[in-house]
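Have a look at the structure that comes next, please.
All protein chains but one are shown in place.
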Amino acid sequence: MAKKIIGVFGGGNVSETMSEYQAAFDIGRGIAKHGCILLTGGLGGVMTAASKGAREEGGTTIGILPGSRDTSPPNPYVDIAIYTGMGEARNVINVKSCNSAIAVGGEYGTLSEIALALKTGCPVVLLDSWSFTRHAAAEESILTADTPDEAVTMAIAAAGN
Amino acid sequence: MAKKIIGVFGGGNVSETMSEYQAAFDIGRGIAKHGCILLTGGLGGVMTAASKGAREEGGTTIGILPGSRDTSPPNPYVDIAIYTGMGEARNVINVKSCNSAIAVGGEYGTLSEIALALKTGCPVVLLDSWSFTRHAAAEESILTADTPDEAVTMAIAAAGN
Amino acid sequence: MAKKIIGVFGGGNVSETMSEYQAAFDIGRGIAKHGCILLTGGLGGVMTAASKGAREEGGTTIGILPGSRDTSPPNPYVDIAIYTGMGEARNVINVKSCNSAIAVGGEYGTLSEIALALKTGCPVVLLDSWSFTRHAAAEESILTADTPDEAVTMAIAAAGN
Partner (left out) sequence: MAKKIIGVFGGGNVSETMSEYQAAFDIGRGIAKHGCILLTGGLGGVMTAASKGAREEGGTTIGILPGSRDTSPPNPYVDIAIYTGMGEARNVINVKSCNSAIAVGGEYGTLSEIALALKTGCPVVLLDSWSFTRHAAAEESILTADTPDEAVTMAIAAAGN
């Protein structure tokens, strides 16, 4: 049986001293510990932190890069680098290729990934991330976690089997 | 000088009797009346309504389709159909190709377009659409309109020159 | 009835003194003269020449750009610029969005467009362009023209109705 792939989405500019960095690191570690493969956008901040965490547990890490080998090198904790050359359009690939995903904080790029995940039916767990409501919409059932561990547990449960 | 291109984003399943349909129609008409080109995702609902409105004013309409000629025909009010075969990734093209955009209501696909617009610096005006806040974020300066006319005026002003 | 869109593919580095430039200019003019819309990759060389020719006849020109407004400005003869941000992947859009196409000379990028056109069923006419044979393959029925005028006539016939 193929290993489950869990995505981690979040800001590329998060520095090591920010709480999101530590949370992403813990999430990456948790994903690897549960025998899953980590998928990120392959760049810095949350993507680096999660990949570093997964690597530390001996997990496999995939990075879906926006550019080419020359223009957008992956962070050093990416095992398998996929170069798309498609900029933001690579967010669609991230969402489609995960069994489930966790969004940690994040900027507008992360919000687009959350929206695409919800549109395409990829379960996504939010941790200290965006909240959003539609004009006059019924309550959406968004998965929200309070801790990195809880986020991992929820994402793996949502990934199905 | 090239004509400005104004995008209209919104749900594909909106029916003619819904208020979003009429609003999108009025917006399409307003965009054409101001001598701008309309760009949409080329499909139904809000996309059809806006294109119909623009056509009625003699405007030019572009549709960026998710599929191929065979699989995703444009609505009958699209003058120039661009077939991408890239599914949701075509949302990136919509956002990149507009000088500014208006989001009318909308589902998750529209939320992803709003997020991509904000990320890539394409001014976007919201009309009865999503609201969203980032965890612990400073107030974002999102453009919000109360009427279709106001949405058009704001979008054209934001489109620069 | 929507106007037919005819694509012109060819090298981006062709200079004005080369025969391909003049041929592309004549082809662009012919496409416009026949009431069709010209679609190119929006950049230099053959793309500029064809767009300039179509413009001179009062035709409409579309450019499917590989980058963003900031990074890949269209040539001055493009009326409608579509920014994809997807690099070479935009070749797929070029091929899918034409009713038929003409390849003039060209480098490897053009060869990829010819191949994609043949794969996806978009009729393509070659003028002083690539020739190719498959290992042990039966003769392919590739459309080949000897003059710009003949290329236009063949492309419009192939575009169907």
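Which chain is which? They are A, B and C, in the order written, and residues in each are numbered from 1.
One rule holds in what follows: a contact is a pair of C-beta atoms (placed from the backbone, for glycine too) under 8 Å apart; a residue touches a chain by one contact, two chains touch by 3 or more.
Worth saying up front: this structure is predicted, and the values here are computed from it rather than measured.
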Visible contact partners (per top-of-document touch definition) of the missing chain: A, B, C
Among B:Gly59, B:Gly85 or B:Pro148, the residue in touch with the chain that has been omitted: B:Gly85
Contact residue for the chain not shown (choose from C:Thr40, C:Ser68, C:Ser97 or C:Ser129): C:Ser129
Chain not shown, touching residues in subunit A: 2, 5, 37, 62, 64, 68-69, 78-86, 89, 92-93, 96-97, 120
Residues belonging to subunit C that touch the chain removed from view: 86-89, 92, 105-109, 111-112, 115-116, 118-120, 128-136
Touching residues (missing chain, whole complex) on subunit B: 68, 85-89
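Here is the rule we use: only the chains that are shown with their structure count from here on.
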Chain of greatest Cα-centre distance to subunit C: A
Separation of mean Cα positions, subunit C and subunit B [Å, integer]: 28
Separation of subunit A from subunit C, taking each centre as the mean of its C-alpha atoms, in whole Å: 40
Overlap residues in subunit B, where contacts from two or more other chains coincide: 86, 89, 92, 120
